[in-house]
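Starting off with a structure, shown below.
Removed from the display is one protein chain of the complex; every other protein chain stays in position.
What follows is chain A.
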Amino acid sequence: MSKKLEHIVITTDVLIIGGGTAGCFAALTLSKNSNLNVVVAEKANVKRSGCLAAGVNAINAYIIEGRKPEDYVDYATKDAAGIVRHDLLLTAARKFNATTKVMEQLGLVILKDENGKYVARGNRNIKINGENFKPILTKAVEEAKRVTILNNLNITDLLVENNEAMGAIGFHISHEKVYEIRAQKVLVATGGAAGLYKPNNPGFSRHKMWYPPFNTGAGYAMGILAGAEMTSFEMRFIALRCKDTIAPTGTIAQGVGAKQVNSRGDVYEEKYGITTSERVYGTVKENQLGNGPCYLQTSKIEKEKDEELLKAYLNMAPSQTLKWIESGKNPSEQDVEIAGTEPYIVGGHTASGYWVNTKRETTIKGLYAAGDVAGGCPQKYVTGALAEGEIAALDIIDKFDATKSIQTNSSFVSKKMKEYEDILYNQSDFFTVEELEEAMQKVMDEYAGGISTHYQFNEKQLKLADEKIDQIRQMTKHVRANDMHELMFVYELKERLTVCKSVIAHLLHRKETRWHSFNENLDYPNTDEGYFKYINSILVNDELKIIVRDIIKEADYEHTN
C-alpha cells in the first residue's frame, strides 16, 4: 500500500529556511530594504522556535564603551586558538550594537545606569530582560510587508541545479502535503545540531539539554548532501552548565562572580586556563583526579542576591529556579554543581558550519547561511546571528536578478516525494527512530569522544565510530513513519547521521589536540602548528573529501575554487 501526498508548488523571490533568530532578522531586513517577496519556512512555529524559546538574559556579543570590534575579533580568535575567519568575525562585530538597537526599538528591555547607558557584564556583555526576545522579533516579522511565514513546514532538501540554489523541498508536519518552494535566493538559518551524542540525562529528561533538541542539524545535512563545502566540524562545542538542569552558568559566574571550585573548595579555573574549552577541560580533569564534584561557589554570595538570581533564571532557564526552590535552599545557601554537556555542533559558539564568503554566501551560488549553521565565526551568539541575517539579506538584495528564471529538477522532486511516501507506508518497520537514535548516540559517546570517555578519542575509535554510523544509516531503511510528524522524526534522525559522518571525518583529519575537550585526540595530544589550518569537507560521489585551507587574512574573502 502506498499513500499519495499532495504536491504544492510555491514560487517566491527569497526562501528562508528556519525562522529562528537569524532567519527572522533576515526576513525583517529584506522587508525593510527591498520589494522582494520572502517565504520563511519554519518546522515549528516562529513565535518561540529556535534557541531563544525560554529567553536569554544577556547580550553576550556587544562592543561595550571603550572597546572596538577588533577587540572582539581578538578575543574570539584566541578562544578558538586561531581557527577563525577574521573577515566574518569583524563584519559581525561591527553590527552587534546596531542590531541590538533595532531590538531595543522593537521592545527589548536593556538594563541602563542612571545616565541612561547600558550596564556591562564583563568585557563583552550587556544585561537584558530577554524572556520575550523571540516573540518581540517574531511580531515584527509577522507585520513585515511581503513576508509569508509557513509554520510547521519541515524542509528536508535543497533544490540545486549546476551548483546554484533554486529552492527547497519539504513537507507539512500535520497535513499530507509536500511543498516545493522555488526561489532564486535561499538562506539557510536552521541552527546547529543537538542530539548527536548521548546526552547528560539520557532517560526521561533526555531533552533537558543545553542546545534546542529540535535543532537537529537539518541545514548542515541538506548542505552536505547538496555538495556545499563545510568547515571546522571537528571544533565541537561542549558547554559548562549547572548539573541536571543544564542551565547557563554565566549569570552566576560572571553576573555574581561565583568561582569554579572543586569539592575540596580549591579554586581550579586558573590551573587549566580560562578559554571556553579549558573551563570544561579543567572540570573534567578535577573529576578524574578525584576532586569532584565541581561547583560554582554561590555559597559565598550575599543573601540579598538570592531573589534577583531566582528571577534572572526564570527569564531564561526556569528549571534552575524550580530546582533551587524544590531543594529548599537558595543560591547563597548551597553551591551549584557544574558539569560539561555532551558535544554539539554549533557555529554560534564554535566555528562549525557552511564555508561562506564575507557576505555569507556558501559555495553553492545563491545559497546563503546565517546564524549557528554558518561556520568560521565562533562566539557570535544572538547578536551575531542577527548580524549575519542582515549581512546575507543585504547581499541577496544586491545580487537579486529580476530577469532570471528558476529551473527546478522535476525528477529530483518526484524522487523525494516517493521517498517520503515510501517511509510513510514502509512495510519494513524492524526498528523505531528512537532505537536508532539511541544507537547513534551510544556510538558517538563511546567512540567519538562523548561524556563517558571524557570527550577523548583516538583514531582507531573514530574509525569504528564511522563504520557503526554507516551501519545505522543502513538501518534507517527499516523505519516507518505512521504520520507526518513521525516522518519529520525520520528525517531528523537521517540529518543527525549525516552530520555524525562529517564530525567523525573532521576529527580524523585534525591530527593534533588544538582545543582540550572540544577535540582531544589521544594519538596526538599536543598542538601541531602544521594544523594551523581550516579543515573543510565536501561530499563528492557519496564520499567526504577533505580540503585543508590556509588561514584567511584578507578583509574580504570570495570563493575561488
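Keep in mind that, in the parts below, a residue touches a chain if its C-beta (ideal position, glycine included) is under 8 Å from a C-beta of that chain, and two chains touch if they have at least 3 such contacts; residues count from 1.
As a working rule, contacts and distances are computed from a predicted model.
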Looking only at "YCII-related domain-containing protein", "4Fe-4S dicluster domain-containing protein", "RNA polymerase ECF family sigma subunit" or "Peptide/nickel transport system ATP-binding protein", the name UniProt gives the absent chain is "4Fe-4S dicluster domain-containing protein"
For the full complex, which residue in A:312, A:382 or A:504 touches the chain that was left out?
-> A:312
From A:53, A:439 or A:464, residue that would touch the chain that is not displayed = A:53
If the hidden chain were put back, which of A:11, A:33 or A:201 would touch it?
-> A:201
Residues of chain A in contact with the chain not shown = 43-45, 47-50, 53-54, 57-58, 109-111, 119, 121, 127-132, 151-152, 173, 201, 203-209, 212-214, 244-245, 251-252, 254-256, 305, 307-312, 314-315, 318-319, 321-323, 325-327, 485
